[in-house]
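Here the complex is missing a single protein chain, while all its other protein chains stay put.
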Amino acid sequence: MREAGLAPFIVGLPLLGAVVLLVFGRRIGRASGLIASGAIGLAFVLGVITFARLLGLPAEEREATQRVFDFITVGDFSTGVSLLVDQLSVVMVLVVTGVGTLIHIYSISYMAGDPRYSRFFGYLNLFAAFMLLLVLGDNLLLLYVGWEGVGLCSYLLIGFWFERPIAATAAKKAFLVNRVGDFAFMIGIFVLFVSLGTLDLLAINANAAAMGAGLSTAAGLLLFLGATGKSAQIPLYVWLPDAMEGPTPVSALIHAATMVTAGVYMVARLSPVFEASGGAALTVVGYVGALTALWAALMASAEYDIKRVLAYSTISQLGYMFLALGVGAYSAAIFHLVTHAFFKALMFLGAGAIMHVLGGEVDMRRMSGLRRAMPIVAYTFAAGVLAISGIIPFAGFFSKDAILASAWIEGNFLLWGIGTVTALLTAFYMARLYIRVFEGRLETPEGTHAHDAPALMAAALIPLGVLSVIGGVINLPGLVTLEHFLEPALGESEVPTGVLTFLLPGLALVAGAAGLFIGRRLYMGEGAEARRARLVAAGGPLVEAARNKFYVDRIYAATIVAPGRALASFCADVLDGRGIEGVVNGTATFIGRSSQSLRHLQTGYVRTYGVTFLFGVVLVFGFLLTRVVLA
Amino acid sequence: MTEVAPSYFLVLAALLFSIGVVGALTRRNAIVIFMFIELMLNAVNLVFVTFSRMWGNLDGQVLVFFVLVVAAAEAVVGLAIILLITRRRESANVDDAHLLRW
Amino acid sequence: MTIGTLVFGVAFIVALGSAIAMLFARNAVHVALFLVAAQVALALTFLLQGAFFVAAVQIIIYAGAIMVLFLFVVMLLGVDRSEALVEPLPFQRPLALGLGALLAAGILYLAVAGIDAASTITGDGSGALLALNRDPGNVLALARVLFSRYLLPFEATSALLVAAIVGVMVLARRVGSISAVAPRISPAEEREVA
Partner (left out) sequence: MNLAQEFSQPEVQLGGIAPELLLVGVALIILVVDASFGRGDNRWYLAGLSALGLAGAAALAIMTWGDNELQLSNMIAADGLAAFSKVSLAAFGLLTVLLGRDYLARDKIEESEFYALVLFAVAGMMLMTAAADLIVMFLALETFSVSLYVLVAFRRASLASHESAMKYFLLGAFSSAFFLLGIALTYGAIGSTNLYGGADPVAEPGIANFITGTPTDDLSLLIVATGFLVIGLGFKIAAVPFHMWTPDAYQGAPSPITGFMAAGTKFAAFAALLRLFDASLFPLRSEWRPLLIVLAVATMIAGSVLAIVQEDLKRLLAYSSIAHAGFVLTGVIAANDRGVSGALFYLATYGVAVLGAFAVISLVAGRDEERVLLADHRGLFYEHPLLTTALTLFLLSLAGVPVTSGFVGKLVVFGAAVEAGYTWVVVVGVLTSAIAAFFYLKVMATMFLQERDPDAPALPVGRLASGVVAVAAVATIGFGLAWSPLINAAESATIFFQSPQEQSAPIPPGG
């Protein structure tokens, strides 16, 4: 497929929308939402057309690079702007534009009345454009531009209500933590460029094996560290829960469905680099993913803020995807990425609908029985819960099963075990969330009156609900499956055979069902309180620990902060942050403080400048003189 | 020509240059500071002339002319700037001018 | 001790003495006068090394014209002002003196040890210079070098001088009003100032 394709327009439409809205937003006013939704909706249509065209081609020809700009190239710097349309990128495009369109529509209703209404949509469209550039770019440079661009939009949108100091702080934190990852990512790109002499994704993949194990391991680990920042994995996950300070559609689009999956996409896209390392980098990816999945699931089980539960759940599910990548099941990871986008966006939007009617309330202890008041939200949310819990035939069952099966087949039973336990936990905390919020006697905070989601919100919730139910069919064995579709781009993945065909999905199903059952026992019906009290008493320390986010902050404080404090007393308040964020914020603060104190050397007295100059003279002169004399 | 070794002239130049540096940094009157900078230039001139004698060519002496021109040009502009600022502030003290800092 | 050595001794003492006196003179006019003295002494050292024309120029232009300009400006601003000897900036004097001493030590080392080593390759060019001073004479020889090899720098000085003159014309022009407004600083900085 070498004709001038539609890809440039897929990126261009949201970009155009963003430019129009940001420049003329004030004059456009209420129509901004429509323009933004139209732009991305049209991009979605183009995406579907591209997808259909790809399907019409023989499998091995489904890969096309579309050069947008062509430049004279010289020497080793020959990176133009061109887009890569292949199976992987088109799937990502469909997710980004499809889910994105629904969330745009939802936002028209959700953001109505906000004084910066059109700016919000401008940012959303800008985000979509950068995200599409990220997945469509055919070289690391464009990918990086998109990567930084979505980061910037994320920063802008988390801090959208910058009047609230907590939102501004969260935005800053997200930015700083991501800088750490981005920095590693940039060095990784640099390593690839220096060792392979190209930034072209396909060329890198083709030549990755030539790099040698050492370099490719280094490159892989650096890239992965970049992914842990953007995709909120251990150790850089701390920003995502705080990012919930942004408007809820933002949480749904950026911090659940799309941007945070950029790391997964990048690792899948560059899988040959990770494989060239002889497994070392992939092993790290797998274990970090599995640990993150378990870790975040435990914290989600103890959280009361409904959006934060969903945020931890997102971290956990992203962990699953990295687990899949770690065992080489790239298409399973992308499959889970797709279904997760459906059901997690759905749940966020549902949570947003609840907050919308409850005046921004997020503490689920103050909610109860909402199902009676808002059935659409409740039933779509239930679809999401069942999907994420892996209950057959909901979407999550198939994708989660694919991941766990791959871990088993690869012989990595430890990863499989962690994944299964996490599946149980996932079902548990989701049941807990659902039951607390929707079941029982209808109760709402004072002064609010629960009613169902408005039409536009429902218009987004219902399609996502349907997708959560039937989303699994895209990978049903026997049909035109996603895995087969992705195979040319990502390589073949093994499918369980024999008794495993039924045993593995069965086990996963049992784990999910058990989690739901436990949740129901503990939170619903007669004696739930008593059972809960007994459990807390029995598992006392563990529950207590989970409620305290496993003391992660305090552990970080003890291991990282305290020695630092001892090391340099003037850094005391610099490193007074907590954990990784403490270190990151600490570094930033340290630089800020140094700057603040060093600036006073610039006294404004010209004679001070002269003395500094003379100091330099003596240094330079002395340096050379001693060299010459000693020589 | 004198039998005094070139080193002695260079010692004198070194001392004058250093005194110029110290004076430029410790005095506060802008014009006086500038005079010390002129002293530094003069010391360099002595270096040029001394090296001219050591090498036995006239390039060093020619270079003195250029230093002279530069000194004159700098003096004209510099004194005009100092005059400007001193008239406004009614003080030639460089320490009084520190609006711009940090 | 020959007459040359004697003259050098006098020049050395006068130059160094006036330079040191410059450091301690409180009145700007005195500083200028000491500078003139130092420059005249320097002219003597030029003479001693066969640079006759440069010595004359040093006295006429440097000690004469340029220093007159300085004195003129000093007079314009008021002669009676003298500088307080109290140093307002902390560490300024010790730092300037210490670093200045280090610099002096370095250059002195160069002057004594370094240059002598270098003169093993240069040799003493006094003979060649003397020959030039005799035939065709210092001024003529200088002119030949200046107008052949150094033609471009010589012409370049004209641009420099014109630029300087144009600049002074601008600076000397009267301005109607003056805004004495200090540059604004941010609230955070204001707090620090207070």
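In this document, chain identifiers A, B and C correspond to the written order of the chains, with residue numbering beginning at 1 in each.
We adopt the following convention: contacts are C-beta pairs under 8 Å (C-beta built on N, C-alpha and C of every residue); 3 or more make two chains touch, one makes a residue touch a chain.
These figures come from a predicted structure and were not determined experimentally.
Across the complete structure, the visible chains that the omitted chain touches are A, B, C.
Touch with the chain that is not drawn comes from one residue among A:Ile166, A:Val194 or A:Ala533, which is A:Val194. In the full complex, chain C contacts the hidden chain through residues 110, 114-115, 117-118, 120-122, 128, 132, 136, 141-145, 147-153, 156-157, 159-160, 162-164, 166-171, 173, 175-186, 188-189.
Taking the complete complex into account, residues 17, 20, 24, 30, 33-34, 37, 40-41, 44, 47-48, 50-51, 54-55, 57-60, 63, 66-67, 69-70, 73-74, 77-78, 81-82, 84-85, 88-89, 94, 97-101 of chain B touch the chain not shown.
Although one chain is hidden here, its contacts on chain A can still be listed: residues 22-23, 26, 69, 71-74, 77, 80-81, 141-142, 144-145, 148, 152, 155-156, 159, 162, 175, 179, 183, 186-187, 190, 194, 588, 591-592, 594-596, 598-599, 602, 604, 606, 608-610, 612-613, 615-617, 619-621, 623-625, 627-629, 631.
Please note the rule applied: only the chains that are shown with their structure count from here on.
Work out the mean CA point of chain B and of chain C, and you get 3 Å between them. In chain A, the residues that reach two or more other chains under the touch definition are 603, 605, 607, 610-611, 614. Each of the following residues of chain B touches two or more other chains: 21, 25-26, 28, 95, 99-100, 102.
By the touch rule above, chain A contacts chain B in their complex via residues 599-600, 602-607, 610-611, 614. Residues of chain C that touch chain B in their complex: 2, 4-5, 7-8, 11-12, 15-16, 19-20, 22-23, 28, 31-32, 35, 38-39, 42, 45-46, 48-51, 53-54, 57-58, 61-62, 65-66, 69-70, 73-74, 76-77, 81, 83, 87-89, 92-93, 96-97, 100-101, 103-104, 107-108, 110-112, 115-116, 118-119, 122-130, 132, 141-142, 145-146, 149-150, 153, 157, 160-161, 163-165, 167-168, 171-172, 178, 180, 182-183, 189.
Against chain C, the residues of chain B that register as touching in their complex are 1-4, 6-23, 25-29, 31-32, 34-36, 38-39, 42, 45-46, 49-50, 52-59, 61-62, 64-66, 68-77, 79-84, 86, 88, 92-93, 95, 99-100, 102.
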